[in-house]
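What follows is a short report on a single structure.
Missing here is one protein chain; the remaining ones are kept as they sit in the complex.
Right, chain A next:
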């Protein structure tokens, strides 16, 4: 026996009346509360969230920087020291870090047939 269909997922074009009704009891709307949580965790978070930073990251997807000249010069300078290894986010271009061949992901070899066709 089927459960009753959901209710209240449709809202009139005047907006989030359902949401507002729930919020009347709360001081802070959920989005703002979440924002406060985020800012508490990351105090240095920029003020322009939807702006350039996100978009630039999106546009830079797939960018891998490796300059063999830089790499060899850095290696020569730091002959006796370890080269700095990549940070947690390998996709971000950072000024001080010299990418190494080990940092670059492996090129993929030829692929097998899709399992959907199996």
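FYI, a contact is a pair of C-beta atoms (placed from the backbone, for glycine too) under 8 Å apart; a residue touches a chain by one contact, two chains touch by 3 or more; residues count from 1.
Please note the rule applied: contacts and distances are computed from a predicted model.
Colleague: Out of "Trafficking protein particle complex subunit 2-like protein", "Autophagy-related protein 101", "Integrator complex subunit 11" or "Serine/threonine-protein phosphatase 2A 55 kDa regulatory subunit B", what name does the UniProt record list for the absent chain?
Modeller: Cross-referencing UniProt, the chain left out corresponds to "Serine/threonine-protein phosphatase 2A 55 kDa regulatory subunit B".
Colleague: Going by the touch rule given at the top, which residues of chain A touch the chain that is not shown?
Modeller: Residues 2-3, 5-11, 13, 15-16, 18-19, 29-35, 37-39, 41, 45, 49-52, 54-56, 58-59, 61-66, 105, 107-108, 111, 113-118 of chain A touch the chain that is not shown.
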